[in-house]
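Only one protein chain is missing from this complex, and each of the others stays in its spot.
Labels run A, B and C following the written order; every chain starts at residue 1.
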């Protein structure tokens, strides 16, 4: 992979601080199954940061795994999850939620976000008319921060969702695969997220960790036996500390936040440059994923030495593309991309 | 339930021929687990009727049960079912498909029916772009004959669906809860259904049986060990003959077809009467369910001595209602209903 | 099936009282989904009989179904069921418990019954040593009354099991497929069963009903949303009353008990006759299943005109066989069987 890449935020090993720490502890012997000191420390740092010293915390290996363990642990068989249509659990986790026996109830959403109206529609009296036990029971709202299209929930959004969740006795669960960037662009802190949700996860792999995600459970009634459910789903590493030492580092000295700020800044820098070049965007994202609209010709040329994804068709000669930045993205990468775009534009202009 | 009822087609015990047969065989001893003669006969009659003497046939107790056994038996864990959004399996079976681990992929459909275009969209290259193993794999198309809104697939429809299913290596499965009425109003015979689908079920409970449905499997590769899967899901009666004797009767002398013709005729008679009274319909159904649009006032008055369901709002003073007829519906019931409607209409007119 | 049969207690349609009632109500229209009067009555009669007016009651179609719905409804994914090795759920329900995701923990038992010692072994400190989240969590004890080998729990047994279940926070669940005979031979009444278990089911199909079993839930915390779980598993008949009217009859005028007394008496009569003929028994059963030990020669001869099952080898020329009686067994059937045995014995004696 020698091309400059804006393909995703999971092409890199891990940030220097983590690689260095790994090197330091390489000869340690640690107790298995999360009974080690790194795990103890990592949990403590997270608890302090979110302002809940009783939070239950579990370290797992993939986001899909965390989401399916949460579904399996939190829900009874007939209980289902409300999410937007393009939610990761609904379209890009190979039916893992359904494989645990639970149904996703997709709602339209607005700018990639579940709205209060969406929930009212699914949980209100109309959903239940003539139905009763024939319908699955909505029990959890799944949101992701940031969303699939790079937007984010504000504190106000969360407060409103919490209120409607309380009204209908629903859990509010947040997928934090890209929480690093969300912290940088939104007014929602880790503490705020912990206040208004029942559970969420802190994404490591896309924000500096080699791998690993941290499930955080705030709601006491959801904590019982969570370790059993994780183990049953193959989500418990005997060498638990090889994930938790990473969170031990990420949660100290603002490293997690710094990584998110960097990736977000890089995306915004690129966003501004593209704006100057009069590109339109599919959605106004402020996070580390941006979605400009490029002509098919531009895409063909650019693909020659830049890696990025095409998301969808926009019209019959343009497409929505995705550029993703990470903790490792360099300003030079962006300048190179912008220069290439300018070249292609001017070349095309000359030709015509 | 003393009111005249158009609530559904499952309010009655069973048609006289079945009640009588039950009485005749009440002192018999029969071998368990479908090893009895009634089961042998019922299978034979069905096989002859559908023109496939090798078809595998299983008698079960509910439609939900048949559908979930089919999903569990036919699909691997990552394989999913394409169906219309309001498909029974998608909204009114309490997530039973998901409880077997499989995802439903809802498509828009047209007049309640899955279209070739729907399938092309889900199975074509766009679905798989950037996705691969992240997406569930479409593997079965679920249709119902008649549909949730009383429409039906034509022979031409089935041929087209078969073709696109073959193109994408999909099974075509038909829910026949209301197959009795479908036989009466469509050009699709049992033989035709058996020719173009991989599996379907013949609904008993809504067409004369006390209870019981017959799963029919045509595709050889789907027959293996189906009995195990049924038993695992609690769908095997030790006294198997108490379902199969009913199909033994229904499948002789055209009883099943006759029941369907009666209910359909009754519905069409009511439909014509309502047309004469200038009622509009939500959908042009030709089967034993019809969906006129009634004013809220009409509904309130009518509910006083007629049983029927309200399906949805139509506008701010009218609703879509449902009238269902059955093998037991009498012409007097319909006349009574029409008279009541006329009374209410004239009364309202007088009042104004 | 023209031979005299002691094959099982599910070869007959249903007792005369039920067949007659069916005939009486054959023209009724009833509200669907258990909202009818027969269901209301049947629930009320059961509640009165068990002495718990708040008990939740659900009518389903097979014992396997009731057991799997109970497992799915009562347990979280990592929670498991303690049962004897030859428990129906462990060996003869095609892994239905596992298909809901739960593990059975088989224990040795004594005379077919789970003992306090069995439970102590599985739940005590040794089970958990070095294990913790690596092991499934025992959460429910499954017993059946009568057991697979015709024995039964006494009131004293139940009190002891209740105590150890309370000690380890376990549910006590009783499979009542053959509860009819158990009521006749044990000192455990329906009221007693309701007092000491969290849930049990009253078997209909083997004690006079055409089909149908009644799940009874006593423990309040297990009642929530049980209907959803039943529907999700295809266990809810739209025509709910076709099961409940049978329990309406069975639970009146001591019919259920009478059927059980008859089958049990017939078994005991046969047992005494066989004792007189010096046959040994595999186990001293007092219920409607008895297990004598027959020579291979006797079995070959007897099979010519009597239906019965071979259970296992006893030694190299004898086998354990099973004779089952039912509400329909006649004294003449037993006399016929005994006469045949005598004939065969004398014939063999002559020959030698």
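Note that in this section contacts are C-beta pairs under 8 Å (C-beta built on N, C-alpha and C of every residue); 3 or more make two chains touch, one makes a residue touch a chain.
No experiment lies behind these values; they were computed from the predicted model shown.
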| item | value |
| --- | --- |
| Visible chains that the absent chain touches, using the contact criterion stated earlier | A, B, C |
| Listed residues C:4, C:42, C:136 or C:158, member touching the removed chain | C:136 |
| Omitted-chain contact residue, chosen from B:137, B:262, B:286 or B:322 | B:137 |
| Hidden-chain contact residue, picked from the options A:62, A:189, A:219 or A:252 | A:62 |
| Residue in contact with the excluded chain [from B:236, B:249, B:290 or B:307] | B:236 |
| Interface with the undisplayed chain - residues on subunit B | 33, 72-73, 76-78, 100-101, 132-134, 136-137, 225, 227-232, 236 |
| Residues belonging to subunit C that touch the chain removed from view | 77-78, 80, 91-95, 98-104, 129-131, 133-136, 309-311 |
| Residues belonging to subunit A that touch the chain removed from view | 1, 5, 7-8, 10-14, 16, 19, 22-23, 25-32, 36, 60-62, 64-69, 72, 93-96, 99, 205, 210-211, 228, 231-239, 242, 328 |
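Here, only the chains that are shown with their structure count from here on.
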| item | value |
| --- | --- |
| Inter-centroid spacing, subunit C versus subunit A (mean Cα positions, whole Å) | 51 |
| Gap in Å, rounded to a whole number, between the CA centres of subunit B and subunit A | 42 |
| CA centroid of subunit B to CA centroid of subunit C, Å | 34 |
| Multi-partner residues of subunit B (each touching 2 or more other chains) | 93-95, 99 |
